[in-house]
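I have a structure here, written as structure tokens, and I will follow up with some questions on it.
Every protein chain except one is present and positioned as in the full complex.
Up next is chain A:
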Amino acid sequence: MQFNVMEYLEHTVRRVPDKLAYANDEFGLTFEEVYGQSRAIGTFLNRHNLHKQPIVVFMNRSPKAIAAYYGVIYSGNFYVPLDDEMPRSRIETIVRKVNPGAIICDESTKETVDAIDFQGNVHLFDDLIQCPVDDEALIRVRLSALDTDPLYVVFTSGSTGVPKGVIANHRSVIDYIENLSDVLAFGEDTIFGNQTPLYLDACFKELFPTLKFGATTYIIPKSLFMFPLKLVEFLNEYRINTVCWVVSALTMISSFKVLDKLVPQFLHTVAFGSEVFPVKQFNLWRSALPGAKFVNLYGPTEATGMSCYYKVEREFEEHEILPIGKPFRNTEILLLGSDDREAAPGEVGEICIRGTCLTLGYYEDFAKTNEVFVQNPLNSLYPDLIYRTGDLGKYNEHGELMFVSRKDYQIKHMGYRIELGEIEANVTRLEGIKSACCVYDKTTEKIVLFFVGETDARSIVKELKQLLPKYMIPNRIEPLDAMPLTTNGKIDRVYLKEASSKKGR
């Protein structure tokens, strides 16, 4: 039985030590190198008496960052991935929140780390990997570890203005990787093209199966996702055959008709999720790659990664919506309608998840954890935890699960999960702002901010960029003389939403 995700690496490094594991367009690491470097880092952290503590890894999106994550896991601690895409205030908020035992950085992020308020130890990756590996120490760490111990904390948007840290253990990650790999049929010949940032759970689809199978992951430079033709050239140059991307990355290629000019000729597995794939765009992909497998994935960070899948086999018309299908093996979906009863066939209910895939909850936030990780209301006999996603779903006539909408103000924008409340909370902090409300205009896919106050769009954007990641910056900003209110005295979001979509067209 497997207890630790690093067992994937230990099996693979014996089999294919010299194979390329992770690479970008500049350099790569073989499994032997990943193994050596991560165990050096593991030894170093262990020698500093760090155990079961959060260790921040704040590095460029590169193969080295991945080796650093594994190094933290080897040391028996858990990693908190940060990225220089995040604005400084968000980095500071997270560092303050987790108060890490150490920060691992690289030359490109050192300056930022030095500038933030952190008293603990800061180490350069290139120094840590010089540490001689202490086999005995690493074995001691491993033998004392449990599969219910955490291995990472990833931060997602939080409605109060402070991001929430989701903390997961080995058991849930192993469960996820095994079942995801089964569904997508990964293998040793899989060559992944990674699109997602490394500081979110989305990248696990590539990182851990690469270890499990001795596959290879190419980290695609972010800038290529602006230039669709160059992106497809990259896929062909590196013979990438498997992608797990957000929908907007795929539609960017198809909507510019790149597929008429150049087809990603090695691509045989296309998994996507985090957003609804417009069928018109989807069909362009399907006709360009008739032999490929297309899989729609759905799942929240709180249940480790993806929980449901739908392999597209039948034809879809433009007005139809791709289902999210059914849960992975060893995962159950409960649809809870009103009064916490199971939704009747065809009725809309909240998607709730049961199984080993549940993470441990939110880091240092029992209140929020207990709100959404709750006793299964259908079971009054023994402890039985479910995660309430806040997503609404229903079954279609084929018995396939369909995503309907969110219960609250959470949105998906460019594949990122965003709480509109977090944007509002940060806007209202700004000087001169009296009140603010954010809505998402689905037709134009724009975040629209309405505000009342003595300031202008220019300074709002300028200041917000210091506080929020770029994907959370409103795409349109509208000043108002007064906020429209509902009869209950709350901001009338429905009215603003209608106003925004009228104006957007």
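Assume a residue touches a chain if its C-beta (ideal position, glycine included) is under 8 Å from a C-beta of that chain, and two chains touch if they have at least 3 such contacts; residues count from 1.
As a convention for this text, contacts and distances are computed from a predicted model.
Among the names given as "Sarcosine oxidase subunit alpha", "ABC transporter permease", "Cation:proton antiporter" or "Phosphopantetheine binding protein", UniProt records the absent chain under the name "Phosphopantetheine binding protein". Among A:Arg47, A:Arg88, A:Lys257 or A:Arg341, only A:Lys257 touches the chain left out of the display. Only one residue in the set A:Tyr8, A:Tyr176 or A:Phe225 touches the chain that does not appear here, and it is A:Phe225.
Looking at A:Met414, A:Leu430 or A:Leu480, the residue that reaches the missing chain in the full complex is A:Met414. Think of the hidden chain as still there; on chain A it touches residues 223, 225-230, 248-249, 252, 255-258, 261, 414, 456-462, 465, 470-471, 475-477.
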